[in-house]
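Here the complex is missing one protein chain, while the rest keep their positions.
Each chain gets a letter, A and B, in the order it is written, and its residues are counted from 1.
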Amino acid sequence: MSVVESKLRQLGITLPDQVPPVANYVPFVITGNLLVISGQVCFGPNRQLADAHKGKLGGEVDMAAGQAAARLCAINVLVQAKAALGDLDRIVRCVRLGGFINSRPDFAPLPMVMNGASDLMVEVLGDKGRHARTTVGVAELPQDCAVEVEAMFEFA
Amino acid sequence: MSVVESKLRQLGITLPDQVPPVANYVPFVITGNLLVISGQVCFGPNRQLADAHKGKLGGEVDMAAGQAAARLCAINVLVQAKAALGDLDRIVRCVRLGGFINSRPDFAPLPMVMNGASDLMVEVLGDKGRHARTTVGVAELPQDCAVEVEAMFEFA
Partner (left out) sequence: MSVVESKLRQLGITLPDQVPPVANYVPFVITGNLLVISGQVCFGPNRQLADAHKGKLGGEVDMAAGQAAARLCAINVLVQAKAALGDLDRIVRCVRLGGFINSRPDFAPLPMVMNGASDLMVEVLGDKGRHARTTVGVAELPQDCAVEVEAMFEFA
């Protein structure tokens, strides 16, 4: 078992099967040694959106639920990385995460929400998981998801 | 005539002339074999913003108009790609589209709007047009445009 996969197992995380989007876009594209991953929303392992992870921060979604939603996005990013690379040990570096938080216009502690994704990435990948990051609060997200995270990885 | 240009002609799409922005940014930058294109808004071929493509999804802009606006953004992306590369057949892959939808805070079917851009890219470029994608709903866009799309391409 790969190093990263056994780390996921230690954390009790099972990567769900990858479900490609039914549209003219794809979950990831490889260019050179860069892996570009489409924005992943906070579906759970069963590909369902939990009620707790639906809606806006500063509204019906509280900080803990927002952080859990961000963590789910990061797990879904890893699902796509595994589908792209076969073996997550091929990841050299998580280069960047873009975090979009579904927010009321007065909800400022956005980075704390996004830490749910950043922390997962470092728990799983160690120092290779330390990434550049941009976090913003947006007016709405697909299916009213609380969080969406896009990613770029370097791989070997 | 290039393959991509003849595909555009089949679709009845004439790429308007490229109009560079009058500011300290540029419509595109090339780094290595990557072409990075600035966010393109939904101006029509005459460089005018139609009333139908101005305003918010979930408000004055309905789904069909939003999809048409996203399609215009994708056409404007191709205008910049042609200005950058000379020949659109040099495109190896549309790596990524970033879609920003001018949305009311309760307008969740954002991906359906963005499909207007994704579908155009694949209609014109075929499998080379299948891209990673991030779609979010934002509070406002330049000139109150309904949609803005940024892009990254790999080229040869």
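Definition applied: a contact is a pair of C-beta atoms (placed from the backbone, for glycine too) under 8 Å apart; a residue touches a chain by one contact, two chains touch by 3 or more.
Note that this is a predicted model, so its numbers are computed, not measured.
Set against the missing chain, the residues B:28, B:43 or B:155 yield one that touches it, B:28.
Where subunit B meets the omitted chain, the residues involved are 23-29, 31-32, 36-39, 56, 98, 100, 104-105, 138-144, 148, 150.
Residues 32-34, 58, 93-97, 101, 103-111, 115, 118-119, 121-122, 129-139, 152, 154 of subunit A touch the missing chain (whole complex, contact as defined above).
One rule holds for everything that comes next: only the chains that are shown with their structure count from here on.
Rounded to a multiple of 5, the Cα-based rotation taking subunit A onto subunit B is 120 degrees. Subunit B has its Cα centroid 25 Å from the Cα centroid of subunit A.
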